[in-house]
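As you look at this complex, bear in mind that one protein chain is not there, while each of the others sits in place.
Up next, subunit A:
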Amino acid sequence: MASHGVPRVRGVENSAKSEHAKQKEQEKIAKYKTLNDTVKTRIADKQYTLDTFHHTSELLTENPEYYTIWNHRRTILLHLFQPIPHDDPSTESTSDSAPSPVPSPSVQHIHDLITTDLRFLIPLLQKFPKCYWIWNHRLWLLSQASLLLSTPTSIDIWREELGLVSKMLARDARNFHAWDYRRFVVSRHEQQTGKSLTEEEFAYTTKKVMGNLSNFSAWHYRSKLIPRLLDEREAGKEDRKRMLDAEFDFVNEALNTDPYDQSLWFYHQFLVSTLQPDASEKIATELSNRDRVARLEAEIEAIREIEDDTKDCKWLYQSLLKYSAILLDVEAAQKAVTNEDLSVWMLQLETLDPLRAGRWTDLKKRLNM
């Protein structure tokens, strides 16, 4: 476990641990090693029982990064999922006839194992929200639910996950494990129900960015959802243009509030990138060069307005130069930006952002300055 944000403790204090503390640590080590040995021995003996399962719970609560134990846990579960022979003699005799609508005891048993394990993971995820192995185990449990339980039951289980992941994102809105998990759960839910969640997810990103404009994870997700949303709405040329206008308005309003926030600028850059003829993700379609020029000029003008009141924000000059370069590519004879503008902006940028001086030198070359 790499230590992130753990304050340094002085060596002398550390080495001068009291005898009592040292003894305590040795006891903890002994206990941990005994538990570890118990699990290893039982697995080596193929004792895939509930008892061994509970020992893995204990060990993983101590150390959720111990990936081999998660593997053992899955091996045990796969054994516990097997129907128990002679447990219910009626199961076998009816197995050839039509499937009964009432869940057989073994299905109920599997259901209980899966949901109990999903519950076991929740406090662990809250304590270790960035542990890959816990998220991975959760996804495995859900895939087993899809495989082994009836479709409505498994859909219910998957749907509950959206609630969980929203809670996780409320605790840390940038946790990329949670965002990846969310996208996966949504796509599986859509596959199972045949119903798209794009509109709901789009609304979710609106809620998240309204809660915190710096949340680039939410802006990123939004950038991926919009093209899909428009396709699913079967949006025409006008609808698409309205969407693009609305998104520019949305982010420009946010930029007026905080022009120093790079999350907003990256989203703004995304919108501008969709204008390009070879853009891989498009919002408005059938754009003429005149449309492009008009849009770029409008954006440059909007940034200039912010600049009237804010002189110390490097993002303004960086964006003005970037968009001017695109504008010049589209329309060399444009009148909105003069060479003098470019020089002034470049000088401001070099003054405000000396860290990236090498990049500005390259940019000057690209703009023939």
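Basically, a contact is a pair of C-beta atoms (placed from the backbone, for glycine too) under 8 Å apart; a residue touches a chain by one contact, two chains touch by 3 or more; residues count from 1.
Note that contacts and distances are computed from a predicted model.
*Asks:* Which listed name, "Transmembrane protein 107", "Geranylgeranyl transferase type-2 subunit beta", "5'-3' exoribonuclease" or "RabGAP/TBC", is the one UniProt assigns to the chain that has been left out?
*Replies:* The missing chain's protein name, per its UniProt entry, is "Geranylgeranyl transferase type-2 subunit beta".
*Asks:* Where the complex has a chain not shown, which of A:S154, A:T198 or A:S217 is the residue touching it?
*Replies:* The one listed residue touching the chain not shown is A:S217.
*Asks:* In the complete assembly, which of A:E65, A:D156 or A:E286 touches the absent chain?
*Replies:* Among A:E65, A:D156 or A:E286, only A:E65 touches the chain that is not shown.
*Asks:* State which residues belonging to subunit A touch the missing partner chain.
*Replies:* 1-11, 14-15, 22, 25-26, 28-29, 32-33, 36, 40, 62-63, 65-68, 71, 74, 132, 136, 139-140, 174, 176, 179-180, 183, 214, 216-217, 220-221, 223-224, 261-263, 266, 269-270, 273, 280-281, 354-359, 362
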